[in-house]
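Quick one: this structure, given as structure tokens, is what I'll be asking you about.
Of the protein chains in this complex, one is absent; all others appear in place.
Order of writing sets the chain letters: A, B and C. Residues in each chain are counted from 1.
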Amino acid sequence: MIRYLTLPVHRSESIGGNYCLLAVRDAGLAALCRPGMFFELKSGAAGQDRRLFKPVSIYKVQSDEIAFLIKVLGPGTQALQVLEPGAPLKLLGPLGNAFQLVKDSRVLLVSGGVGYPPLAYLRDKLDASNEFTFLHGGNCRDDVFPCDDVWTVDGSSGRQGLVTEGAVQLIRDKGINVVYSCGPLPMLKALAQIVGPILHYVSLEAYMACGVGVCHGCAVPVGEGYQRVCKEGPVFDASLIRWGEL
Amino acid sequence: MIRYLTLPVHRSESIGGNYCLLAVRDAGLAALCRPGMFFELKSGAAGQDRRLFKPVSIYKVQSDEIAFLIKVLGPGTQALQVLEPGAPLKLLGPLGNAFQLVKDSRVLLVSGGVGYPPLAYLRDKLDASNEFTFLHGGNCRDDVFPCDDVWTVDGSSGRQGLVTEGAVQLIRDKGINVVYSCGPLPMLKALAQIVGPILHYVSLEAYMACGVGVCHGCAVPVGEGYQRVCKEGPVFDASLIRWGEL
Amino acid sequence: MNRLAASLGRMELQSPVAVASGTFGTEYFDLFDQSVLGLYVSKTITLQARTGNPPPRLYETEAGLLNAIGLQNPGLEAFIGEELPRLREVLKVPLIVSFSGASIDEFVQILLALEKEEGLAGYEVNVSCPNVEKEGIAFGADPDVVYALTRRLAELTQRELIVKLSPNVTDIAAIAQAAEAGGASSLALINTLYGMAIDWNTGKSRISRPVCGYSGIGIKPVALALTYKTAQAVRIPILAMGGIHSWQDALEFFYAGAAAIAVGTALYCDPLSAARIMQGLREHMEARGLSLKQIIGTVS
Partner (left out) sequence: MNRLAASLGRMELQSPVAVASGTFGTEYFDLFDQSVLGLYVSKTITLQARTGNPPPRLYETEAGLLNAIGLQNPGLEAFIGEELPRLREVLKVPLIVSFSGASIDEFVQILLALEKEEGLAGYEVNVSCPNVEKEGIAFGADPDVVYALTRRLAELTQRELIVKLSPNVTDIAAIAQAAEAGGASSLALINTLYGMAIDWNTGKSRISRPVCGYSGIGIKPVALALTYKTAQAVRIPILAMGGIHSWQDALEFFYAGAAAIAVGTALYCDPLSAARIMQGLREHMEARGLSLKQIIGTVS
């Protein structure tokens, strides 16, 4: 059940160099959220009414509060960043499928950059019967968020290198049998190679218009033909993605 | 000499229902101003950089302060209205010709609605050797500003009726020999009829793009062919205007 | 009294607001009541299934949307077997099926198959998609081809026959007249303009197909001009679209000569836009004490 609401921003924080956190409160909406799902968000300010919504993953749900962690890139995310508490935020969602939640498994979570929020939410909801490690990588310390093991390209925080190096070690050493991932395409491609035949759920991004499955704009090469990130995704079985075409 | 400046708003006031006053300070610019001239104005806020400037008459010049009185109509004037003191205002000008200043005459000034500002400025600069009366008309009390005689269509302030009725009386009774006018087209047309052969300077409005005479967009039917409100105008000899084509 | 009643060819509509082919789905009825629509236009279907163009397929420019979906659709058979029964079930407003083909014969085959089906009010013949090689725009640019195609199809149906025109032509009025002469009962316009965007930082096209389709606010003045030109040239009614976001935008199109309007890209900026436009039009006409039909084509 998709809902379309305008809610006042409840919390709004600048984080690090280039991220911001926005939170709204709505018990009914919060009850519909699952890890992996996302919302189409838009500032309710004047001047935005003829601009598109922007897809943003659910980052945290705590009682009736839904929080988003947003990297500011272009006009759409800039318009979100400037929202103060009380300002109107338009939300369409929750949208998309959700991560399959496993039990009794040795789980690896790998995120890169702005791929962090959906995995952070997933970690909070993973069944206690699982054993898990959460790796996160970024370019520099601005892209770093709480997890088990941090990698940065420039070495300014955690270990220096690509987060995929960490994944190689863990898969070898720990007998991982489920991987969840989200992040920039080059990282996801490398990871899919590394993970190989292990069960691997990956959350993909795509430019979106409708967010609800009607425009076929967010197609990605999955199985035969294309599937929609907003409807069949954003979470896909990594083995079905035609990585070479991405 | 046209100048292009971005200045902080010095004063910003809401006036009546739908007007606002904006003022900036710049001694050099103020020294260039003459009654009848205008500026192309634009808010310096983000999101306005791909919008046109809007022509606005000079309303008052007091030492280094230049003030504008603006009626809020559409997107351009709305963007000006919300400017707070300190916010950036872009100014291109001063532009256009100026009113011819007469001496030793019996002068009538007639303005309607948003035609008030240039005549208010003119009144302040009229030579003391003149005898003058300033009539102003509007739809209702929201459109009323200080002058000698006020007319409103709905009678909510001053005398009820059209300001042109006042002009008829004065021209008949006072032996007026110069008329200055600015206002909505129907009023100016009626006035031109009433004034007849008396010397009559009228300030016209037209939709503008460049404001500096290069685009030929602000053409009005004057003499043979067209003249530019921003360059040959905004002040024209009323007897040269082909009123029937406006 | 329904001040917003509209006529489109053989159809009497309860509302002059429709949805633009390819931009809509019944998913939106979770958010608003379908009765605000006068007409439901399906996404364009083709004889065979089409997987569509590779990603990226979308990009938002300063003033609109670029897309290169490439007519992704399950093909005629799957449409009739799966989609149509579902639409018949859900819809309470007339259904128009949009279709396209790579040859006149393909168009004919599709129409004949759909003629056997119940529950559809008519067809929108898409000869104007810029995002495919053979179907679409190649057909829509030549008046003779449009005439021949429309004529064939008109002989085969009594249902509403809308021909959807491309703006990317020298003389849209000539093509509109060809469709009218061929027997179209109404016209839809405009499909997307040619558009392109490039990432200035990398030199990469923002969309997998460099030249793709452009919709949204930036195309509104063009759509309005072509609606006006077409309305001056033909007698059949026009379903107009292109950058309509508000009821004021819609009024502009009625004044220019549109009998009904459709909303596309605006849905992605406000999923309630069709409902909002309908409501705004109703209040405006009520306040003026006029019927919509009284203002159609009365621009001065």
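Operating definition for what follows: a contact is a pair of C-beta atoms (placed from the backbone, for glycine too) under 8 Å apart; a residue touches a chain by one contact, two chains touch by 3 or more.
Computed from a predicted structure; not experimentally measured.
When the full complex is examined, the chain removed from view is found to touch B, C. Considering C:Val108, C:Met196 or C:Leu272, the position touching the chain not shown turns out to be C:Met196 (whole complex).
Checked against the hidden chain, the listed residues C:Ala6, C:Val41 or C:Ile219 yield one contact partner: C:Ile219.
In the full complex, chain B touches the omitted chain through residues 1-2, 4, 42, 49-53, 76, 92, 206-221, 224-226, 245-246.
For chain C, the list of residues touching the undisplayed chain reads 61-64, 66, 141, 168-171, 193-198, 200, 203-205, 210-212, 214, 217-222, 224-226, 228-229, 248-249, 251-252, 255-256, 295, 298-300.
By our rule, only the chains that are shown with their structure count from here on.
Judged by the touch criterion defined above, the protein chains form a pattern that is neither an open path, a ring nor a star, and not fully connected either. Inter-chain contacts peak for the pair A-C. For the pair chain A and chain B, the distance between C-alpha centroids works out to 56 Å. If you average the Cα atoms of chain A and of chain C, the two centres end up 35 Å apart.
Separating the centre of chain B from that of chain C, both taken as means of CA atoms, is a distance of 46 Å. In chain C, no residue reaches two or more other chains under the touch definition. Within chain B, contacts with two or more other chains are made by no residue at all.
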